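My questions will all concern the structure given below.
As you look at this complex, bear in mind that one protein chain is not there, while each of the others sits in place.
Showing subunit A:
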């Protein structure tokens, strides 16, 4: 059962082969058994999850089930969840029980999905290894001495270890795609504005986007169908007609399903900076795509090299402001002892935030300061526009862009923790996508030294269905994504 796809699970539930309560219990048992080693979940609440499963079973019995009804889904602890602890993996919110549901949660509830638990993450989504969590690091199920990637590391580890059939994540600079790559999953960051940010605790508002983490592109399409949609509570949400993200996947094709597809290979993705093992796997995947009928074209993304620098101005700038609300006044951690207002602020925040969060608040405060704003923030915004126009130019020559998701496979716990710049560079291939607001997907493309590597596909705005299909066709012809780690 734990290797079943979401459509297969939906069928098993519809045909009463298994009930939602049984399925949920199965995963709760697996969480109870394996989470102590993985630390993928921050909060599990079996009674609540099972109550939702009971309701789902009743709905299924009425014949009113949909593609996700009764299926347990794990949610990154960045989504506000009514009645659940919602911590963002921070001491600051370690006592925060949300009084409301994020839009993403509301949509999964409406679909009848069961909330399986809240997954661990980098604190406030700031990190690429899941080591900045107040609740401790998450381990990679493929190798417990390695990181699962971040910031959606808990979601990735949970799905990879089959502690959940699928999960949600958020991606500000690669936080879905990089852990997907490091855990042998398929993960998508949709076009900015496709999924509502309402109730998703903000890190960098202009870059944050929620998306699915699953075992296949087909599963991600099912998840995205539930997650996407206009929300008037989010001013950056895009008011577009609804679409079925599975439509291209479900279309019947012949032996060369990607005939005519033009894949762009940016020189900037194939130079230095990527480990040879990962690069070899990416090259093999490209060869695989040619077999499926795709052709490749060489392209350039000349401003790519500036993306990490621009990102580490813009994201901290927005974060420094977004995190100002965590002041100990209305909710969250408040220092027990203080003499006056300023001390209450400074102690509450000094105690409530971890080192990486503080580092980014300091950077962000600095780059927005009087006299530095033009040199840093405005300059970074200019770079952002250059990057977006690089992609616009590229998509005149190709349909999708391919490259590695992450320059390496999973690194050791602690290996980069002391070196922020090395850590930041692990997002070198993913960050530009967020700066441009484009959709991208990471899918498994093989193993090096027993650790999975990810292939990244980047599409033009609103090309999610196309990207999911391009990933799906590869997964029809290759079985990397079906590999699971040894049972713990």
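Keep in mind that, in the parts below, a contact is a pair of C-beta atoms (placed from the backbone, for glycine too) under 8 Å apart; a residue touches a chain by one contact, two chains touch by 3 or more; residues count from 1.
The working rule: contacts and distances are computed from a predicted model.
Peer 1: UniProt names the one chain left off this complex as which of "Transcriptional regulator, BolA protein family", "ResB protein required for cytochrome c biosynthesis", "Aspartyl/glutamyl-tRNA(Asn/Gln) amidotransferase subunit B" or "Tryptophan synthase alpha chain"?
Peer 2: The chain we cannot see is recorded in UniProt as "Aspartyl/glutamyl-tRNA(Asn/Gln) amidotransferase subunit B".
Peer 1: One chain isn't shown here. Among A:368, A:388 or A:448, which residue touches it?
Peer 2: Considering the complete complex, A:368 is the one touching the chain left out.
Peer 1: Please identify which residue in A:84, A:135 or A:198 touches the non-displayed chain.
Peer 2: A:198
Peer 1: Which one, A:22, A:234, A:277 or A:295, makes contact with the chain that was left out?
Peer 2: The missing chain is touched by A:234.
Peer 1: May I ask which residue of A:247, A:325 or A:385 touches the chain that does not appear here?
Peer 2: A:325
Peer 1: Among A:213, A:299 or A:317, which residue is in contact with the omitted chain in the full complex?
Peer 2: If we include the chain that is not displayed, A:317 is the one touching it.
Peer 1: Since one chain has been left out of the picture, which residues of subunit A touch it in the full complex?
Peer 2: Touch with the absent chain occurs at residues 79-80, 86, 88, 93, 96, 98-100, 102, 197-202, 204-206, 232-236, 317-318, 320-321, 323-327, 329-331, 341, 345, 365, 368-370, 373, 377.
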